[in-house]
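Note sheet for the following structure.
One chain of protein is taken out of this complex; the other chains stay put.
In order of appearance the chains are A and B, and numbering begins at 1 in each one.
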Amino acid sequence: MESVGSIIMYLVIALSIILFSVLTVTTRKILRSATFLLFTLFATAALYFKLDYEFLGAVQIAVYAGGIVVLFVFSIFLTTHPGDSSEKLVSKKKVLGVFAALLTFAVAAFALLYRCGMALTKLPEMENPKMHEIGTALMGTGEYQYLLPFEAISVLLLACIIGGVVVARKR
Amino acid sequence: MDITILYYLVPSLIMFCCGVYGFITRRNMIAMLISLELMLNAVDINFVVFNRFLYPENMEGMFFTLFAIAIAAAETALAIAIIINVFRSAKNISVSDLSKMKH
Partner (left out) sequence: MEATIPVLILAIPLFMFLFLGLLGKFMSHKMAGILGTAGMGVTLLLAYFTAYVYFFSGTPEFVDAAGNRLQFVVFNVDWLQFYENLVIRLGFLLDPISAMMLVVITTISFMVHLYSNGYMRDHHGVYEHGFQRIYAFLALFSFSMLGLVVATNIFQMYIFWELVGASSYLLIGFYYVKPSAVSASKKAFIVTRFADLGFLIGILILSYYTGTFSFTDLTSVNVATDTFAVNLGTADHIKNIFANSAVPVFMGGSVLTWALVLIFMGGMGKSAMLPLHIWLPDAMEGPTPVSALIHAATMVVAGVYLVARLFPLYLMETTALEIITVVGAVTALYAAMVACTQLDIKRVLAFSTISQIAFMMVSLGVARPEFHEGLGYMASMFHLFTHAMFKALLFLCAGAIIHAVGSNDYTSMHGLRKHMPVTHITFLIGCLAIAGIIPFSGFFSKDEILSSCLGHGWVPYVWMSFVAGLTAFYMFRLYFLIFWWKEHKVPQGHHQPHDQAWPMTVPLVILAAITCVAGFIPFGKLVSWDGVSYDFMAHFDWSVASVSLLVAVVAILIAMKMYMKENPLPEKMRNALPALWTWCYHRFYWDELYMFITHKIIFNGICRPIAWFDRHIIDGTMDGFAYVTNKASYAIRGLQSGKIQMYVWVYLIGVLLLGLVTAICLL
């Protein structure tokens, strides 16, 4: 049995996730879309906090909200002509999109509901992972330690920087 | 009332479906990218939730999400570089113009 505060917290987070996700894809102005994405990401970060992954929530806010959304906003400024609003959606496309989304939902929900045993798992007790533990896991080479992916990501980021420079530079 | 795992998975599923819808309907490439981020985020949530509910003693899901965020950042940066490049040549970032690249 959860505390009432926890339930309220959950409701706020879940509703804002749903609401802002829907708004992100339905609003016609691209800048608003980016803003709603930001809100969605904040809500997700809140979810992480609620699930006791504080470090992950912080990363979510720092990288996603602080980095990626800012990138989006800048690129929107760079690529939109002043004063033009987003295109009107063709109804056929809209129907197609709704259909696809509903189909996905149906299949996933079907799978979810028929795995009832798992679906009713309650939140177990857990210690908040300490920064020290996370750091050790990230830098170690043993079991449940992630130096190799870490390094791979570093190389990926490097490649990405070079790629970004090459692609975006003026010819 | 118990908040079971289902309560977390359904919002994430809705978020994913929104991403699907947006990706299919939008023609602006940045909007498509935003939809993509939504889907990615929904998946991240799933990782974290499964980790928290099923294997609280481990941190695999969390680390997976951590790396996914890093990759998403890299991917977004690159995609935006490409989009800006396309915009430079086409003065437009509609995905229908992108199809010209196949020729």
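We take it that a contact is a pair of C-beta atoms (placed from the backbone, for glycine too) under 8 Å apart; a residue touches a chain by one contact, two chains touch by 3 or more.
Only a predicted model underlies this, so the values are computations on that prediction, with no experimental measurement involved.
Interface note for the absent chain: among B:Phe23, B:Phe50 or B:Phe63, the touching residue is B:Phe23. Of the listed residues A:Ser6, A:Thr26 or A:Thr104, the one in contact with the hidden chain in the full complex is A:Thr104. For the chain left out of this panel, the touching residue among A:Leu31, A:Val73, A:Leu96 or A:Val167 is A:Leu96.
The chain not shown here touches chain A at positions 96, 100, 103-104, 107-108, 110-111, 114-115. Where chain B meets the omitted chain, the residues involved are 20, 23-24, 32, 95-96, 98-102.
Here is the rule we use: only the chains that are shown with their structure count from here on.
Per-chain Cα centroids separate chain A from chain B by 6 Å. Partner chain B is touched in their complex by these residues of chain A: 1-2, 6-7, 10, 13-14, 17-18, 21-22, 24-25, 30, 33-34, 37, 40-41, 44, 47-48, 51-53, 55-56, 59-60, 63-64, 67-68, 71-72, 75-76, 78-79, 86-87, 89, 93-94, 96-98, 100-102, 104-105, 108-109, 112, 118-126, 129, 133-134, 137-138, 144, 146, 149-150, 153, 156-157, 160, 163-164, 167-168, 170. Interface residues of chain B facing chain A in the complex, by the touch rule stated above, are 1-22, 24-28, 30-31, 33-35, 37-38, 41, 44-45, 48-49, 52-54, 56-60, 62-63, 65-67, 69-78, 80-85, 87-88, 93-94.
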